[in-house]
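Showing chain A:
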Amino acid sequence: MSQSYNRGLIEDFGRWKEFSAGMWAWIFHKFTGWMLIGYLFTHIAVLSSAIAAADGQTMMLAGEQVDAYTGTLQGLESLFIVRVLEVGLLAVAVFHILNGIRLLMVDLGVGLTAQDKSFYASLVLTGVITVASVPTFMAGVGL
Partner candidate 1 sequence: MYEHDVLVVGAGGAGLRAAIAAHEAGADTAIVSKLHPVRSHTGAAEGGINAALQEGDDWELHAYDTMKGSDYLADAPAVETLAQDAPEDTMRLEHWGMPFSREEDGRVSQRPFGGLSYPRTTYAGAETGHHLLHTMYEQVVKRGIQVYDEWYVMNLATTDEEDPNDRQCEGIVAYDVQTGTVEGFKANQGVILATGGPGQAFDHTTNAVSCTGDGHAMAYRAGAPLEDMEFIQFHPTSLPSTGVLISEGVRGEGGILYNNEGERFMFEYGYANNSGELASRDVVARAELDEVAEGRGVKDEYVHLDMRHLGEERILDRLENILHLAEDFEGVDGLVEPMPVKPGQHYAMGGIEVDENGQTCIDGLYAAGECACVSVHGGNRLGGNALPELIVFGKRAGAHAAGDDLGEPEIRTGYGDDVEDDDTELPVAPGASGLDSADSVAADGGVAAETGTLEQAVERERARVDRLMDKDSGVQHAEIRAKLQNAMTDYVNVFRNEEGIEKALEIIRECREEYQDVYVDDPSTTFNTDLQQTIETRNLIDVAETIALGALVRNEFRGAHWRQENQVRDDENWLKHTLVSWDDGEPSIFYRPVILEGEEKTYEPKVRSY
Partner candidate 2 sequence: MSTQQQEPESQESPQDPEMKGTESPQQRRLKEKEEGMVDEHAEEEAEAAGETVHIKVFRYDPEVADKQEPRFDDFHVPFEKGMTVLDAVMYARDEFDSSLTFRHSCRQAVCGSDAFFVNGSQMLGCKTQLSELEQPVRIEPLPHQEVVKDLVVDMDHFYDQMHAVEPYFQDEDTPAASDLEEQRQSPENREKIKMSSRCIWCGACMSSCNIAAGDNEYLGPAAINKAYKFAMDDRESEEIKEHRLRILEQEHGVWRCQTQFSCTEVCPKDIPLTEHIQELKREAVKKNLKFW
């Protein structure tokens, strides 16, 4: 249908400008979902340093000899960029959770008429929570 025929003007008009709330919600949810599963893989990889730590491996962190697990984690945490990424992850997770709740409500047939409002609410809340947690996340960076 859509792909079989190029409508020139009509189909490549940058139609995203005309997207409605539900469409954006769908796109954001997808995007955040992929980020999260990507992170889950990374997360387990990083945590795997526990295996080495249990083996008794150690490493140097800020001039101290610590176990591999503590070293890896705290080492990462000391990087400014990691902290920024963490805030990003928080935003992504919070949006995914809030919109996920919205979707679950939709699935249960609750509050369907407010679906666009609840999407905007998810966005705003995500923003607020993210900003509010910046101090906590950024505390002691570069220690």
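Following the convention adopted for this analysis, a contact is a pair of C-beta atoms (placed from the backbone, for glycine too) under 8 Å apart; a residue touches a chain by one contact, two chains touch by 3 or more; residues count from 1.
Basis for inclusion: all candidates are chains of the complex that A comes from, given by their letters.
Because the structure is a prediction, the values reported are computed rather than measured.
Here chain A appears alone, and the candidate among 1 or 2 that touches it in the complex is 2. Residues 1-2, 4-5, 7-11, 15, 17-18, 20-23, 25-26, 103, 106-109, 112, 115-116 of chain A are the ones touching candidate 2 in the complex.
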